[in-house]
Each structure stands twice: as C-alpha cells, then as structure tokens.
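Please see the structure below; I have some questions.
Excluded from the complex is one protein chain; the other protein chains are retained at their positions.
Residue numbering begins at 1 within each chain, and the chains themselves are lettered A and B in the order written.
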Amino acid sequence: MKEELSNSTIISAKNLSVSYGSQEAFHGITLDIPRNKIVAIIGPSGCGKSTLIRCFNRMNDLVPSAKVSGDVFYNGQNIYGPNVDAVQVRRQIGMVFQKPNPFPKSIYENISFGAKVNNYQGNMDELVEKSLKQAALWDEVKDDLTKSGLALSGGQQQRLCIARALATEPEVILMDEPASALDPIATLKIEELMQELKEQYTIIIVTHNMQQASRASDLTAFISLDRTRVDDRVGVLVEYDLTEKIFIKPAEKETEDYISGRFG
Amino acid sequence: MKKSSTFLGHSKKEINREKIISAILFLCGVFSVLVTIGIIVSLFSETIGFFSRPEVSLLKFFTGTTWRPLASKVSPDNFGVLPLITGTLLIAFLSAIISVPLGLGSAIFLSEYASERIRDIFKPVLEILAGIPSIVYGYFAISFITPIIRKVFENWFGVEVSFFNALSASIVLGIMIIPTVASISEDALRAVPRSLREAGYSLGATRFEVITKIVVPAALSGITAAFILAFSRAVGETMAVTIAAGSTPQITLNPLKSVQTMTAFIVQVSFGDAPSGTINGQSIFAVGATLFVMTFGMNVISDLVMKKFREEYE
Partner (left out) sequence: MNNNHQSDFRENLKNRHTIGKWFYIILLACLLVGLLMLTALIIDLAVEGHAWIRPELFSNYHSRKPEQAGMKSAIIGSLIVMALTGLFSFPLGIGAAIYLEEYAKKNWLTNFINININNLAGVPSIVYGMLGLAVFGRMFGLFSTDSWLVKLLHLKVGEGTLSGLQFNLFGISWLEIHLPFHKSLLAGALTMTLLILPVVIISSREAIRSVPNTIREAAFGLGATKWQVVSKQVVPIAMPGIITGIILSLSRAIGETAPLIIMGAFTYVPFLPKSIWDQFTVMPIQIYNWITLPQTEFRVNLAAAGILVFLAILLTFNAIAVLLRKKLEIKW
C-alpha cells in the first residue's frame, strides 16, 4: 500500500506550517498529491491557500519574512532538504498566477525564456510550438510569434503563461486562481485545457469558484480557519477527499457549510 | 421668519480682492516662461552681435579647429569652437564610462538585493555625494586624483601626463554624477511589477537571470533616460572641469592632455573681466548658446524617453 502510494504520489506535504513574521498563515497541513490528477484547493480567503501551493515550488523563499516548517516531498525527496536547489525545483514544478503576467517580450521569447535559462539542448522552435499547442493557443498565434505577449487578450495571455510554464517540461503545474481575472468563456477554455493537460502533468489548482472545483478536479482539499484559534486567522486542512465525496456527502459539517454557501 | 443677518457672505470688496489675488498668482505662474524667454533672448541677442562682427564667421565657428580668441590676430580662423566642443564631449563621455556602470550597478544592488537596513545606510551616502558642490570635487581632483594618475601613468607606464588633464576631470565628474544615474535607474527598476519577477523565478531562473533578462530589459527606457540626463549634466558642469582639466583648447582624444570645455572657457573670460561689447565679452554668449542648445536637446530627448517608460507602467 505504501509502495503504491509512493509511486502514485508525486507531492507530499507533511505537517507543513508557514508564518510571515509572527503571523501564522496556516498550520500542520498534511496531504498527498497523486500523479496525473487535478487537485483543487478551496476555502475562504485569508486561510493560506496560495501560501500553501507556493511551498510546493519554494516561491515562499522569495519573501524574507516567511518561515516554513515541516516537509514537502517531491518524488520522495524533501525539497526543503539541505542540498536542494530551489532553482531546480522550480523548473520541474511550474506555476501560473492569478493575474496573467507575460513578459514584455514577443510570444516566442516568452515561451523560450524558461528553456533558455535552463540550457535546453533540443530544438527551440519545436518546443515553442509544442507548448503553444498544449496550451491550446497555437492556432491563434502561429502566424506571428514575434508579436508582443502583451498584445494578446486576457484569456490568451493566461494561456500564454500556461504555455510558458509548460516549456520547461515540468511534472507538476501549480495554478493560483488562474481564471479569476478572466471572462466566463476564457475560464471555460482554461478548464478544458486542464483536462487535456492532466494526462501528462499533475495539476494543483487554488480556486474560489466552487463550481469550477466540482467540475474540473479529481480531488478537493478544503482549507479553512482554525476554529480553536479565535483571535487569529490561521488556516488548517479541514477535509481532503475525492471531489465527488466532498461535494455530495462531505464528512465535516464545516465543509458542508462552506459548500452550501453558509459562510465564505 | 427672522432674516439671517449674521452671515453676510462675501462683499464686493472681497470678491475684487479675490480677482486681484488670482491675477497676481497667475503672473507668478507665468513668470517662469518669462525666465525661459529671458535666457533665449539674452543668449541669442549677444550671439547675433557676435556673429555680425567681421572678425567672426558663422561657418568657421562651427567647423574651425582652432580656438584662440586672445590671439593678437583677430580672425575667423581663431574662432573655431570645435576644440571646446570636443573637450566637453571627451570629458562627458569619459565621465559617463564611470557614472553609468557604477550608477546602474548601485541601483540594481539597492533595488534587487539590499535589505531595508542596507538601503538606509547607503542611500544617505549617495545623497551626500550628490550634495557636495562641484568646486569641492575640483579640489579633490587636483589634490588627490591627479597625483595618483600621474604616479600610475608616469611611473608605471612611462607615459607623460600634464598636470591639467581630461582624465582627472572625468573621474571626479563621473563620481559626482553616480547619484543621479543611481536614483533615476533605481526608480525605473522598482517600477517593474513584482509579478514579472515572480514569473521569472517560477520558471526556474536564478536571481541573476531574473534581473538581467527580465527586470533590466523591462526598465530599459527609464534607465536610458537616466544615462542621457547624466551625460547632459556632465556637459553642463563647470567648476570641477575648470579646475582639473585646465584651459588649453585642443582637439585630442588623449585624456592625459589638458583640454578646455565650453564652460571652462566662459569662466576663464569672466575672470578676465571682458567688458560688454568686446569680442570676447560676446564670444562667451555664443559658446553659452551652443552649450544651452546641446543640453536642452539632450534634456528633451531624456524627457521623451522617460515619458515612453511611464506609459508602459501606468
């Protein structure tokens, strides 16, 4: 059973806690992310969902006041271990942000950036084309890859950012509310994209949109305020299970309250 | 109903006073335009007087390579301004070689690497450097820098260095302008949104790569505006170069020789107390007008570049 898990678990958080200075963001989170699945992380704002996924690619290192305790295992290796290079982790665990942030460069340069800094040895043109196709953007931009990334629409920019993340050939893609700044049609496109991508990649998505979580994900983790800490806003993992179970018959009352909109 | 008589509102006298005051304020506002007109009129009226003299030719002024206004033979051949221009540009260019990399490097360090505490220590240092008057830098040049240059070049390399030389002036000028380059570049770097840096890191780039391949290119037009402004300041600088570079107008690319800048020439004549109406009294205005046009042009270009930069980030 354990072997099964370790083969099919790609990322594993063990008793993970993060504080910014003296303010704790979340506390004691343990969960396993299985390969080639889409895991949604839902919950009210301010409970540390974004902070959680930023632990998985060590982006919290960039915040001077952030303190991380606990472990995160990627393919069995602790990415917070002493000899681990965060730069290497980030190539293999990619990220898409809430607001599309393409570089003020051409579409081609946007995509090839990650590959270039990581000394990609293969054919760059093929990599760019493959990434754009995987992000369902190729047909719309193939005629002019020298156009600036900023000249695209919001939804296209976000798909460009997805393609850019895919170009470093990661195993995992972290998505921090990727569609919250987009219109419904663009949002739908992103959700369809996620289904196609999950065949090759593992996706962890933070979302405020519960319909999105129930439609698009295989597993759902519900993170909410720690009720035992009345004066602080500290997040804890309340429930983590198959999406169907969470949305139809959740085990915790708190989960049910949140899903039915009684708070949030 | 009792009429409210305690609130009288504003009398006609008060309303008139308002009008007078706003007229006075308007004049204050427009005064600055008057100053600009004053600069243009004073520079160019004397310049026109200068060029209407038979001893001076407009063409030879801009193309002649000899500047000897005090020569006994007063002829157009002795009024070629090119040596002053090349002297100015040589020093400005050399000073840019110092101020641009050091200023940009300081800016990158302060913007991308330094913690609040380090910034609190180093930013005042830059402000102090910026506040030291030009004449103090002039003293520093001949008291400290020139001896070192002479020791290095004459004792180690066996190359002759005149006491007044362009290199010494360029070095102190470069140091003087570092704060200008640093502060404008730093503002440009900080204007680049954090989200671009995050995107870079998330793709597995090192800090060096994020800075050099994402942040600096994104801030490039702001940084360019800083460079142009620094060059323009160097061109307009007076006391440090007058003291350190000397008053030998000659066209040379050798920084170890003495040259005279446009500003140094104007100072030289002013000390000689040339009465108005004489050819030398007017020549300083011609040179001054040339200087004004050059710096004005550069400032305008720098503003345009800066405007383009602000459009990108606002």
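The rule we apply is simple: a residue touches a chain if its C-beta (ideal position, glycine included) is under 8 Å from a C-beta of that chain, and two chains touch if they have at least 3 such contacts.
Please read these numbers as outputs of a predicted model, since none were measured by experiment.
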Option from B:87, B:138, B:222 or B:249 whose C-beta touches the chain left out: B:138
Options B:110, B:245 or B:305, residue touching the unrepresented chain: B:110
Contact set of subunit B toward the excluded chain (per top definition): 7, 9-10, 14-15, 17-18, 21-22, 24-33, 35-36, 38-39, 41-43, 45-46, 101-106, 108-110, 113, 122, 125-126, 128-129, 131-136, 138-140, 142-144, 175, 178-179, 204, 206-209, 211-212, 229, 232-233, 235-239, 243, 263, 266-267, 270-271, 273, 276-277, 284-285, 288, 291-292, 295-296, 299-300, 303
Residues from subunit A at the interface with the omitted partner, ascending: 74-77, 84-85, 87-89, 91-92, 115, 117-122, 168-169, 171
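As a convention for this text, only the chains that are shown with their structure count from here on.
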Inter-chain centre distance, subunit A versus subunit B - centres from mean C-alpha coordinates, in Å: 50
Partner subunit B, residues of subunit A touching it in the complex: 57, 59, 62, 64, 87-92, 94-95, 97, 99, 101-105, 113-114, 117-118, 161, 164-165, 168
Partner subunit A, residues of subunit B touching it in the complex: 115, 193, 195-196, 198-206, 209, 213-214, 217-218, 312
